[in-house]
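Below you'll find the structure I mean.
Of the protein chains in this complex, one is absent; all others appear in place.
What follows is chain A.
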């Protein structure tokens, strides 16, 4: 049995904020029809989580479920639980139109920690998103573009963010985040 490794094996860098590759993270893609009667209940039964509203993420315990598109969600759980979670979801959704796939090894996740205003600035340098505190807060999920690659991010708390991207561009994403948070590059745009 091969030993699973995350894309960058937990590499981290401390600049304006601390950027770290989050290590192994269970991620499951779920697709289905949200309007279908019983769909949300079946997901709740299998995961213990309610389907989130548009552009939001709900987290509980070590699990989270994020809205990705009108018919797609990203479910996060401990890496070693992903396989069983997929089996549970497939059983709960049997007979319905759905897709459940374990994508843990196809993705990379990064954590960003630091001062809230500085962290917003680091993200705003890379993604075309309005990151003013009144327009974007914890609990909101945003799929967007980081420089030249697709990615998604959310704030887990003020001053703490997570970024997910495809594993194939993990090094590129890490380099981007490190450059955007390099010492001396602060603009102070979101400083009160």
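We adopt the following convention: a residue touches a chain if its C-beta (ideal position, glycine included) is under 8 Å from a C-beta of that chain, and two chains touch if they have at least 3 such contacts; residues count from 1.
Keep in mind that, in the parts below, contacts and distances are computed from a predicted model.
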item: Name per UniProt, for the chain absent here [options: "Protocatechuate 3,4-dioxygenase alpha subunit", "(2Fe-2S)-binding protein", "ATP synthase epsilon chain" or "Sarcosine oxidase subunit delta"]; value: "Sarcosine oxidase subunit delta"
item: From A:70, A:95 or A:188, residue that would touch the chain that is not displayed; value: A:70
item: Selected from A:5, A:33 or A:144 as touching the chain missing from the view; value: A:144
item: Touching residues on chain A - with respect to the absent chain; value: 54-55, 68-70, 72, 128-130, 142-145, 150
